[in-house]
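Removed from the display is one protein chain of the complex; every other protein chain stays in position.
When the chains are written out, they are named A and B in that same order, and each has its own residue count from 1.
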Amino acid sequence: MTAGQHAAGTLLLRRILVGIPSLVGVVVATFLLTRALPGDPAAYFAGPAATAASIEEIRQRLGLDRGITDQFILYVRDLVRGDLGTSLLSGQPVLDDLLRRLPASLELTLLALMLASGVGIPLGIAAALRPGSGIDGVCSVLAMIGQAVPTFFMGLILVFVFYYTLEWAPAPIGRLDIIYAPPRALTGFWSVDAALVGDIDLLGRVLAQLVLPVVTLAFFGLGPLARMTRASMLEVLASDFIRTARAAGLPHRMVLWTYAFRNALIPVLGTAGMVFSFLLGANVLVEKVFGWPGVGAYAIEAVLASDYAPVQGFVIAMAMLYLLVNLAIDICSSIIDPRMSFDE
Amino acid sequence: MTDDATAPDQPPLLEARGLSIRFGSAGRVPATVESIDMTIRRGEIVGLVGESGSGKSLFAHAVAGILDPAAVLEAASFKFGGVDLLARPGDPWRDLRGREIGIVFQNPRGALNPIRRVGQQLGDVIRTHRQTTAMATRDAVLDALRSVRIPDPARCADAYPADLSGGMCQRVLLAIALAGRPALLIADEPTTGLDTTTQAAVLELMIEAAAARRMATLFITHDLSLARSYCQRLVVMHAGQVVEAAPTAGLFDAPAHPYSARLIGATPANARQVAQLQGVAGTLPRISARLPRCRFADRCDRVTSPCRTEPLPRVDRGGEHLVNCRHPL
Partner (left out) sequence: MSDGASSLAEVADDRPRRRYRGWGGIALLGVFIVLVLVGPWVVPHDPLAPAPAAKLSPPSASHVFGTDQLGRDVFSRVITATRLDLGIAFAAVSISLVLGTALGAAAGWAGGWTDRIVGRLLDTIMAFPLFVLAVGVAAALGNSISSVVIATAVVNLPFYARQSRAEVNRRRGAGFVEAARLAGTGPVAIVALHIMPNVAPPLMVQSSLNMGWAILNAAGLSFIGLGVRPPQPEWGIMVSEGAANIFSGEWWLFVFPGAALMLAVLAFSVVGDTLRDRLDPRRR
């Protein structure tokens, strides 16, 4: 193992270790949440239609008749085994339901993040290069709107304008019109699957359904990403090493991209993580507006039906996802910025 | 006086006359740097001295072509290597930066890209100016590092700036500045923050390179003793104005401007006892306030009222010794 690989391994380990307290916190917090249920938690999990006998059975199984430490141990044991309980509505194990629906949600979130970055980062760069100009103004206005407009409102406006009025977008009734068969499940991301299979027509329809929800979500990530890119670029462009690069006669393009942009990207990555977290939450609202069969819609149905296990599973799953994404971002940051491997 | 081969009748490398730099419009704000005259001949080592904040760095940035876009530059004449920088269309410094003019700054570690290996940064500059292939660049990088006396060039090239000491970083920056084989090297307080031994080593390196390549040097410093040791000619600046310009020996033997005399008096090397050290009274005037025509007026003990209101006269003391003062010593 070379010195470089050793360093990378240590880095990975250290980053994972840093994430563990958060993981523990998440597990403890979700445990406490379920025990905070007013009234009898067992009755919650058994559901509104339960008999006294089934409530007792649930109580036994979840260990709700035992001491709090025992309960916690049981809880963690179940988690580790992947047992998130059973959904009353679907009758399936919650984990199975979540896994089945996760790709739909992830497809939205990831595409939205890509769109937000793809538009926001260049916008931020342009704003940094021309401060006080029109582009800069657009950047701030977008950021301000993105903060103030409720996600669900934006989604509905887009539906009204582009589906109802202009008739450009298809009906917001989910991932695909029911008359079309979904592509073969390779990744679960229907856009990717349709492309992989080579079915261009289907790909077109899948993308058409994706446009409005993805744009709605992306809209809210745009502001923070553009603003952070702009601020970071401005700071980097004013720094001493850029002065050296320009004074040494390096070509303009190299100074901008290889020197300035790469350095400016580091805090932007952090913002991307934050945006991802926000998108995971906003996903819930967007899924409701567009009838998207993802984990958010699953959780909403469960909440309204007082079916508690799926809600708990959903919260844990989203938290885990966020932790994983943060870990990935940390690793990416360390790759771009070798200084980070030096902090003790 | 001048002890190298530069002949006074050759056209100067850098010629600036009446050069002013201001931020904001002419009516409202006085120029930060006002009416600078400076001439540098090929191979000459000129020192630009003055207190921190006297506009030396700003002038250096202007010469190097990296002035802040918000700054407005005006001059009667501003030429480099015969090229009229004021009349040239487009970017006047487009083939001068790094290639004909190199510049080294203070705070060496901050002046290098922290997330890019040192060898890559040097390689970028070399490739830009010499159009070498990848293989040749690597060799050139090692050569360049060797020429600035870095002990283990290969390891240094693979290192990041955080791995290197301040002195090493400054050597690397010198290598970067010299990569395009410039005709003029500007050194803006290159030794601030370095310990004395490293200071001397870096300066020796610069002088050697200058001599070997017949390169002119503009050495900017607030340390008069350093200026005295290394420069052939000195230009003294105060609050954005040139107050005196003379060959080094001439300036120290017979300073003509009260400010220069004070500066020399404040230099430890010149005093035999601490008791003889005298500071320069007062502080630099602020640019935004109403400024007298001679910006030293409020600190000068020879000041009279025309000093504040009339343009500065230029007095020629002979032997290239010029002073801008109404009451020279």
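Following the convention adopted for this analysis, a contact is a pair of C-beta atoms (placed from the backbone, for glycine too) under 8 Å apart; a residue touches a chain by one contact, two chains touch by 3 or more.
Keep in mind that this is a model prediction, so the values were computed, not measured.
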item: Candidates A:I73, A:M114, A:M144 or A:I335 - the one touching the absent chain; value: A:M144
item: Contact with the hidden chain (one of A:T30, A:S54 or A:S333); value: A:T30
item: Absent chain, residues of chain A that touch it; value: 21-23, 25-26, 28-30, 33-34, 36-38, 128-132, 136, 144, 147-153, 156-157, 159-160, 164, 171, 233-234, 237-238, 252, 255-256, 277-278, 280-282, 284-285, 288-289, 299-300, 303-304, 308, 311-312, 314-315, 318-319, 322-323
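Here, only the chains that are shown with their structure count from here on.
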item: Contact footprint of chain B on chain A as seen in their complex; value: 239-241, 243-251, 254, 258-259, 262-263, 266, 336-339, 342
item: In the complex, chain B residues that touch chain A; value: 64-66, 95-99, 102-103, 105, 107, 110-116, 121, 124-125, 128-129, 160, 162, 173, 176-177, 179-180
